[in-house]
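Note that one protein chain of the assembly has been removed; the remaining protein chains are unaltered in position.
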Amino acid sequence: MDHRRISFLLAVIWTIVAVLPLFFGGTNFIMHILIMCLIWSVVASCWDLIMGFAGIFSFGQVAFFVMGSYASAIISAQFGIPPIFAVFIAGGITAGIGILVGLPCLKLKGAYIALVTFAVHMILEPVLKGEIGRAIGTGGTRGLLTIEPMTIFGYTFSTASPVPYFYLMLLVAVICSVIILVVIKSHWGTAFLALKDSQEFAACLGVSAFKYKLMVFALTSFLTGMMGGFYAHYVGMLSTRMLGIDLFVTLMVILVIGGVGKFPGAIIGAFITIAINELLSPLGPYRPITMGAMVVILVLVLPDGIVGLFERLFSKKPHDITH
Amino acid sequence: MKKALGIFLILALALMPATALWAKDTIKVGVPLAMTGPYTDTGDNYWKGIKMAIDEINTAGGLLGKQLEPIRFDTQEFAPERVMQGADYLCGQIKVDSVHAGWAGWGQDVRAYGKYTAPFFADDGSQSAVDVFKQNKEEYKNIFQLTDTGINQAQSMFNVLMALPYEYPNKKAVIITADDAWGTEVGDTLEKNFKEKGWEVAMHELVPYGTNQWGPLLTQIRRIKPAIIHVEIVSAQEVITFFRQFMKRPTDSILSYGYSLVPREVVETMGKEADGLLGEVPTAMPTPEAPTPEAQAWLDKFETIWGHLPQAGSWAAYSGVKAWAAAVEAVGDEKNHDAVSDYIATNGYKGETGWWKWDEDHVMRAGGDVPIAHYQVQNGEMVAIFTDPPTKPYKNYQFQVPRWIKQ
Amino acid sequence: MVIEIADVIISGLINGSVYALMAVGLTLIYGVSKAFNFAYGSFYSLGGYIAFLLFGLSFINNYFLVFLLAAPILLVFGFFVEKVLVAPLRKRDDWEIKVMMITLGLALFLDNSFQVIFGSRMKSLPPFLEGGFEGGNFYLSHQDVGIFFLSIGGILLFRWFLNNTRTGMSVRAVAQNPAGAQIVGIPKEFVFAATFAISTVMVGMGGILLAQKYFITPMGGWDILVKAWVITAFGGMGSIRGGLYAAFIVGMLEAFVGWYFGMTWTLIVLFAVLLTTLAVRPQGLLGKWG
Partner (left out) sequence: MIKLTDVNACYQDFHVLKNVSLAVEKGQIVVMLGPNGHGKSTVLKAICGLVKKVSGLIRFEGENITGLGSEKLVDMGITYIAENRELFPQMSVLENLKLGAYSRSARAFEKKNLEKVFDLFPRLRDRQSQLASTMSGGEARMLAIARGLMSNARFLAIDEPSLGLQPNLRDEVAKIIKQINGQGITLLVVEQNIPQITELADTLYVLEEGRISFEGSKEDALGNDHLKEIFLGM
């Protein structure tokens, strides 16, 4: 898709989302889900940027999210820094860790990167729960149960009336999506497409794979960590239970539904996935089964997700050139 | 199969709003429990108790003449936003008049459900939940804990270990716990107690869930030859593998499993093999013989319905529903949440074994008519041998020296 | 002290043999088809559950029969999973990500189906050997020895298959040089499916072998997946011999770290060693680029 079409699609999506509180503003439960949708849409878009565009099989997305959330909560609690600044510092810290992880691992090949980044995810839980974690204020196995709520210009956002926070998150999500769009359509984006086609070809063009990969790693870790911060100050409590398989799978499903490498598919995917997940919840244990079956079927019949489907339906060029 | 599932799905979706519309004269009861993921089995235990109480009330004509309608919510793995979502859904959206959870998030639940007014019953058994409660007792007045904290339970375990009619060959203890809030709470309390009594805690290990190769730890245990080994990992797989590997070359140690004895699989999988293991259940119905005739009747009824003895949590969750129902009867209006909460807090509830009284932190402290029951596996079944506090032997049941101890 | 260290070494050896069996299957699929199978752990549980069902049948009373019946079931299952789910993706862009996604979906589906069908409670299988060797402070159970030899036997059998059968050789050929394999007329698609099927059998057999010691639970496969994954990367993805060495190194490492530093450290040390290895040798111990 060209950037005009993506921008148009983004505008449509965000406009629709922006008017949702008119219908659901009175229902906290739904507003809460919508806020989570906004948060996941950014996290999933970042993951898509890494996996779909840069072609790096990073599995550390949830880990970076959790790091950011803990970092922001701890900074605001221990140094008295207002949450609105803490989230950015948390983003910076996460980006720093992202670079530290990226330095050794971006030299590796696909499945190895997946493993190393997933290793970060696996190690994070014992670290947060253990002595190191307790020393930096993670609350160990208990987690953090009282995190300062977000305050801007003296206004405190509370979970009891989620509509203001929804618009704050919407603003953040819009800014993030624009950043991602700029990256995709900039020199970086071109470089990644070249890298994906062929490492040698890219080398001829003078694209340093490593530098670009590290940059995208840092950027997405920053955004993901920052979203973690916003999550922490919204929900008000944290525990290592977020590192369970559930969130990881949900994000993966978002990408499947939205389409890998099909920004802004991840945003659409986030809303659809969370909605389906909620609608399926009366099924109890049949919910994850249905989810699993859905992923399998969607990957087969809708390989590029919803956006891929749109592209196929509306594109002028024939999809497949056969000779 | 897939087709059937699809039809089921559509039906479920279609019926959901429909039932909500028609069922005007029911009282909705929220039941947030783990229905998927690693905590499913504990979720089932609570559900059995809750379901039994609701059915009992409904067949007896309902509460204030209205039928109770349970609304389930899958809390999955208790991620913070999931817990919050449950509260917003049940209390905010469905507007239930009480919530019955089991393990519900170790303090996260207090914050999530404290925002609302519907009486909330949890089985967190955790000091962190109490700490959150203490921050704002007025806001959280609808929160009720059905069991005592891990600290007090561990204290009780220690009391009983010291009261056993058995002479320890030495004063060395080994503590192995899971690296979660519950495990560390119990482990730390036990260590403190052992040290105060002049014991040596020769080893205090935190292990991650999923550990099933105990070789390295057992190697050290065999060198230490402790008089007591306490294992606190509430997951059958870990504790059974530990026991089996321990039994290959046992030391002369009392094996105390604390709350980890209660996953039903432990006894069901091992049967008589598990004979000798010690454990405890807070807010428990002692088995196989209940303390009062009413309690015995309850026990029998539970066994008829579900086909096995009650597991940890079943009776507590059942009593939570009954306590709330009794308060609603007294207040006369299920919608007056504050009055119902106040009633429960001040009056308590008269259950099968006697009075339930919540303390000022809304915790059902162990003792009185509802003590912690301490069990030993004998003949392949959990047998109550002690109750605590106060520490006293239970009826005519007696501690048996485990078969692996050579004296 | 001596006995203690002997204990630790034995524990490491037994773990290592089991890990080896698990890792060989995973490294094989990756080596041959470059596909990463996220449902690998679920196949482990599947093996256990199949054995559980088979033991429920009246005419089945020993492990030999169970292995004999479970192997073809797993083989056919694995073959069809590859043919129906993985093979169609191979032609697409980003197929590696899509294979990961579809197998993750499959894992979700299988694990939760196990939970619905068999319940969330663990299932156990009868022990296949009782008793043990005893001598003073030393004890070695027959069961552990049995697991060790069956695992090693399974790997040797598999090695024999790779070196001495036509299908085995074609599997190696595709792994070493897919273009060359195509030139000599080896049907790649078939080999991909066959490897997938074989690895399913291996991990499923591992599930049966270990179920009597560690039980079967619906989500129990994830640990296995992570361990197998670490070991394959450590040994070099696609290198079977590397996987073998890595499995025993990891087994020993776990045993010694758990014994000396404590169980919570095993995972951290394991990943630290893995990261250091990959920083020095990005292709793993014996892996090759390309």
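Read from first to last, the chains carry the letters A, B and C; within each, the first residue is number 1.
Throughout what follows, a contact is a pair of C-beta atoms (placed from the backbone, for glycine too) under 8 Å apart; a residue touches a chain by one contact, two chains touch by 3 or more.
Quick caveat, the model's predicted, so the values are computed rather than measured.
> In the whole complex, not just what's shown, which of C:I5, C:L68, C:L157 or C:I183 touches the removed chain?
C:I183
> Just the residue numbers, please: which parts of chain C touch the chain that's not shown?
Residues 166, 169-170, 172-173, 176-177, 179-187 of chain C touch the chain absent from view.
We take it that only the chains that are shown with their structure count from here on.
> Taking chains as nodes and touches as edges, what kind of graph is this: line, ring, star, complete or other?
complete
> Where the centre means the average of the CA atoms, what chain is farthest from chain C?
Farthest chain from chain C, going by C-alpha centroids: B.
> Where are there more C-beta contacts: B-C or A-B?
A-B
> Please compute the C-alpha centroid of chain A, do the same for chain C, then give the distance between them in whole Å.
Taking the average C-alpha coordinate of chain A and of chain C, the gap between them is 32 Å.
> Roughly how far is chain A from chain B, going centre to centre by Cα mean, in whole Å?
The computed centroid separation for chain A versus chain B comes out at 36 Å.
> Going by the contact rule already set, what residues in chain B reach two or more other chains?
In chain B, 36-38, 40, 179, 206, 208 touch at least two other chains.
> Show the residues in chain A shared as contacts by 2 or more other chains, in ascending order.
Expected reply: 126, 130, 245, 285-286, 288-289, 293.
> Could you please specify the touching residues of chain A with respect to chain B in the complex?
Residue list for chain A touching chain B: 27-30, 32-33, 36, 126, 129-130, 140-143, 145-146, 159-160, 231, 235-239, 241-242, 244-247, 279-290, 293.
> Okay, in this complex, where on chain B does chain A touch?
Touching chain A: residues 2, 5, 8-9, 12-13, 16, 35-38, 40, 72-74, 76-82, 84-85, 88-89, 92-93, 105-108, 110-111, 115, 126, 128, 131-132, 135, 179-181, 183-184, 206, 208 of chain B.
> In their complex, what parts of chain C are in touch with chain A?
Residue positions touching the partner: 30, 34, 36, 85, 88-89, 92-94, 96-98, 100-102, 104-113, 115-116, 219, 222, 226, 229-230, 233, 237, 264, 267-268, 271, 274-275, 278-279, 282-284, 289.
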